[in-house]
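Excluded from the complex is one protein chain; the other protein chains are retained at their positions.
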Amino acid sequence: MSDNILEAHQVVKRFGGLLATDHLDYELPRGMIASIIGPNGAGKTTFFNCLTGFYQIDEGTLDFNGSSLIGLESYEITQLGISRTFQNIRLFNNMTVLENIMVGQEPHLKSSWIGALLGLPSVRREEEATEARARELLDFVGLRGLGDQLAKNLPYGDQRRLEIARALGAKPKLLLLDEPTAGMNPRETAQTTTFIKRLRDELGITILMIEHDMKVVMGISEKVTVLDYGRKIAEGLPQEIQSNPVVIEAYLGKGATAALMAQEKQA
Amino acid sequence: MRRFNYIDLVLWLFRIGIIGVVLWGMTGKFILGIGNDYTISDWLDFFVSGLSQGSLYALIALGYTMVYGVLFMINFAHGEFFMAGAMTSTVLVALPLENAGYVERFPWLSLLAIFLSAVLTSVLVAVLTERIAYRPLRNAPRLVPLITAIGASFFWQYYFRGLFGSSLLPFPEFPMFDGKIAFWGLDFQKADIAVILTSLVVMFGLQQFVQRTKTGRAIRAVAENKDAATLMGIDVNRTITITFIVGASMAGVAGVLYSIVFRQLNFVMGFIPGIKAFTAAVLGGIGSIPGAALGGLFLGIIEAIGPPLFLEGLGVAGSHQLKDVIAFTMLVLVLIFRPQGIIGERLAEKKA
Partner (left out) sequence: MNEELRGTIKTGLIAGVVTLSLGMIGILVAFNKRFIVTDAVTLADLLLFGMAVIAGYLGASSLKEHSMGRRLLHGGLAGMLAAVPTFLLILLTLVWEGIRDSFINVEPALVSLLTLDNENVVVGGILLIVVFGVLGLVGVGYAQLPVRFRRPISMSLAWTIGSGVMSDILIGILRPRMSNDTLRSLFGSTGLQPVPFVVLFVLLTAVFFWWQQGGQTRYQTLRQNFTPRQQKSSRRVSISLLVIFLLILPSLLGVYLSEIFNEIGRFVLMGLGLNIAIGLAGLLDLGYVTNFAVGAYIMALLTSSSQFGPENPWSFWLAVPICVVAAMFTGFILALPVLKMRGDYLAIATLGFGEIIRVLARSDALKPVIGGAQGILQIPAAQIGGFMAQVMGYILNPINNLLSRFELGILATNSNGDIVFGNPPQLYYLFILASLLMLFISRRLNNSRTGRRWMAIREDEDVAAAMGINTTNAKVLAFTLSAASGGLAGAIFAAKLGSIFPSSFELLISINVLALIIVGGLGSIPGVIVGAFALVGIPQLLSEFAEFRLLLYGIALIGMMLVRPEGLWPSEVHRREIHSHGEDETAVPVSVKP
């Protein structure tokens, strides 16, 4: 087994004539916190969707932990150990907070409907254990005491946290976070940043996130990848990316680098 | 590149099964000669009556498709708009005119009055339904308006049963639709031809209305994107009402044409044509106006030709009873294999 938890090679995803990801290569070492950035429509979320089986890729290979993800349904990928959150929070709105996290633990549950009908003790034990672990996770993400609320009644920041708790329920090896701090105020963003670091340090989960907030990206990432028009245009340590003229151009348009340089000279 | 799972296997077996049944039936019919022996002119009769039935489906389907286009809801009560127009115009206009002898003396004028009253009633019923049962629920989950639509359908059926009774009503005989007419040495029912021609004219008019007029553009804009349409200064509620009015007018016209062909009406007459028309709308690709027209014609023809063509060849007793089975099987097939409709465009797979 190689030291990379995730290896993507020459991944192509087409929508009609459009290449949403264009021969993308990506490697993610185990235990790293990595970020993917890029302008809107650069293919970041598409890449996530390919990884989690929402889309089937048209060309290339995807390997997780040494086994291929191609052709797997999204539930099978989750069972292998990849969990995710969504850019526009997608909780089970009319279920309680606790139930949401319990659903998150699906990959590790074994009881069948027949067992539930018969009221087998093993089923009852499993349900109790599931609920206990859900409460633990609730505490871990700081939502203690909110278990009986409906998910949709939580405030925005708590909903983001709940989404992460639900993803953690599956005990993932790799966690994909799609804009985890979107819509948060600076204080909440700072809290979330530390929290993400804790996930890696305490639980040993490899983390790949899409993020727009450069403070977050630069603060905790150990590797940053920049996508534009489905292609990888730069990759490296946060500091290297910050000063890369190609990246600045992708974000601000042609000529931006020159303008910035001129500004710097003036200053 | 998704793996082949057992669902796909079942769907393939289903596909092969249907094709097999059709081929087997046709073999039985033409090679083994099972069932009645039809001449070319018999087949042409089937075709024309199917075409006439199909034009009715098409007219009703237009209402479904337009409403689906702007509201993304199945207006389950649309068949009742059709029924309301047909029943009211028959009871309150056609029969009194016949009793007074006007139908015989001024058939065209009487017909005009019947058409007008049918369209008016259908429109009134449609506007009331939209206002009471659909508009307050614009932002509700999609299940909710579907249920009020089912409720409205029941309500109107039994409302009109209460008004006009539950017995079969006769529609007066119009001299110009009676008997047959010969083209190229072949006989056709005059009523069928009239229905086909009228529907074609009405559908052409609708297409022009939607494509050329300002209101038509507003309807298309609302179908495309309600928020953007609002920003462009379009009154969305008014446009939706107009869509209902246009759809109901078509249903009203279809109601009179139905009466001319079948000459018997009652309060449940809207149900089966309604479902068939919805099938037609789905066949053609729901939301598309030409699609609904083609889907209706296609459904009418396959219903008329299907039983003699491949069911008789299978040795099925009373094959004409099964034309509804053919229609609903078509519906399910299209929903499974081409949910975008026969001529519709493939929508991009979109999940997240």
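By letter and in written order, the chains are A and B; residue numbering begins at 1 in each of them.
As a convention for this text, a residue touches a chain if its C-beta (ideal position, glycine included) is under 8 Å from a C-beta of that chain, and two chains touch if they have at least 3 such contacts.
The structure displayed is predicted, hence computed values, not measured ones.
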{"item": "Residue among A:Y26, A:F47 or A:F140 touching the omitted chain", "value": "A:F140"}
{"item": "Touching residues on subunit A - with respect to the absent chain", "value": "52-54, 73-75, 78-79, 83-84, 86, 90, 92-96, 99, 102-104, 106-107, 109, 111-113, 116-117, 119, 123, 126-127, 130, 140-146, 148-150, 153, 158, 161, 166, 169-170, 191, 194-195, 198"}
{"item": "Residue numbers in subunit B that touch the chain omitted from display", "value": "5, 7, 10-11, 14, 73-74, 91-92, 95-96, 132-133, 136-137, 140, 142-148, 150-159, 161-165, 275, 278-279, 282, 316-319, 321-322, 324-325, 328-329, 331-332, 335-336, 339, 351-352"}
